[in-house]
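Before I ask anything, let me first share the structure, which is written out below as structure tokens.
Just one protein chain is left out here, and the rest sit where they should.
Moving on, here comes chain A:
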Amino acid sequence: MSLLRTVATLRAAALGRAERLTTVRHQQLADPPFVFIPLALAGEACAPLAAMAGTDAGHPVLLTVEQPRDRTRRFRFAEQLADLLLPYVDECRGDSETYEAGRPKESRERFTRAPQILVPNQGGIAFTRLLGRSTRLRRTDGPYAVAPSVPTLGKWLTWAADQADFPGSSTLLSMTRMLGDHWATGQSSTEDAHLAALLAWIDPPPGMTGAQAARLAEDPARHPPAGPATDPLFDRTLSELVTAYGTAAGDRARAATGRAIEAELRTQLAPTWDLMWRGIELLRALPPGGHVEERWALDRALFTGYASHLDESGLPQPRRDHAAGAARRLARLEDAVARYESQRAFDDPLVMAEYELSGEAFTGTVTAREPDRVIESGGGGGRGGKAGLFRPLVTLRTEQRPPIGEGETVLSPDRPGQKAEILTIRDLGGSDSSDSDGGAGNGFEADIQLSGGFGGKRKPPAPPGSIPEIGEQLCYTTLGQYVASAQLPDDADTPWTHGGPPQPYEPTHEDAEETWE
């Protein structure tokens, strides 16, 4: 945890109200997102009990399983969920656009929309993954046939759950994680995992502090848990009804009990449904960060890729990753984490402040500039120096000694395409080095040499705005200089250490017949 977050948490606790951790929103919110609140049967691996889902705050769809231990009813639940989710996924496959990517550059197509599934908490993501696992390997013919939409649903859910491991992905997100990334509450992260309590801190009802509202929200009688685990007390009521359903004499009695079960489950889900949309509203009110659209474009491209995979071979994801696939995924994951962290900092001065504190960034004010500076190229060879290199210089005044040393290459979020090198750092005197109270001195000056980012110009004058002006406040950081991860060999060239070229996974009869009890 960063010290900035700790300060925010301390202040939130003292004020009784959440504090902002960011100045912008770092995740995409699709229009509309697909909100999915699953409830699971306690004690089972992945037995759906009920769910509330849909894309319209005013029209939640309630799915229930009156006999949670009945296998056919579980598949019926999966079918109903597929009937909601698959049309939403298909709608996203309407318009597409062309873009250039790859080495060498080639033109590719991607859809202009992509599906986004929002669940209440990390448990919801785990449930989505398991529901995907338990449905994607099913067969649509033979002795244990299920509806064709069931394995398709399983593949999409598995795909979405796989994306959720990537920090920059907005395909499957949990509301608690999203809100927790943007606000610090005055309670611990354990308590923040409770959606109602977390939202109470951010958006308390009138006349109450966040702290008071959060305590009240913890009471399951007031605010049922956001799933997938249910309140054990509620389970007692439900258990009686489920038993009554099983032993009901006659269809009418059974139907009546079925309606009672549905009504009970609705009371457990409806409050969370409202919280989800309130959370969406709060997040939408934040302006999106600069890189959000770019990351969403990647999500859209991945969605396009998986959609065409399903059109072509349509093979489900294997039970376990092949070694080569796992290695590739790990490399992508590491890359994505580094990229996401630095993009967040570039988009958001409040996130960058963490790096200022840790000595990976600093901020100062421009006090002098040499916009037309040209230096000799070639570096002392004697023959080269004819044309000269266009290297403007700016001088930055800082209060503290810049934590980044002379000779280092840095970037600024304001002009990310412009490389900068710290040439010299001068102590302006007056600050006694033995005195830890450093602010009393005259500060420091850093000469920073710029290269590139002048609108393609190789000699002065540079286009206006491309060189920082006097008085401008600038942040420079060592972040953002990605080292592209090493290229992994193609699947066909997978070495023996990783099991040789992977074979595509064909689901077996055993997979299809797997019991779900």
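Assorted remarks:
Note that a contact is a pair of C-beta atoms (placed from the backbone, for glycine too) under 8 Å apart; a residue touches a chain by one contact, two chains touch by 3 or more; residues count from 1.
The rule is short, and it goes like this: contacts and distances are computed from a predicted model.
Missing from the rendering is one chain, named in UniProt as "Secreted protein" (options: "NADH-quinone oxidoreductase subunit H", "Secreted protein", "Spermidine/putrescine ABC transporter permease" or "Na+/H+ antiporter subunit C").
Only one residue from A:41, A:161, A:393 or A:467 touches the chain missing from this view: A:41.
When the missing chain is restored to the complex, the residue among A:21, A:92 or A:446 that touches it is A:21. Between the chain not shown and the residues A:66, A:181, A:299 or A:356, the one that touches is A:356.
Across the interface with the omitted chain, chain A contributes residues 1, 3-15, 17-21, 23, 41-46, 68, 130, 133-134, 183, 186-191, 202-203, 218, 220, 230, 232-233, 235-236, 238-239, 319-320, 349-350, 352-353, 356-357, 436-437, 514-517.
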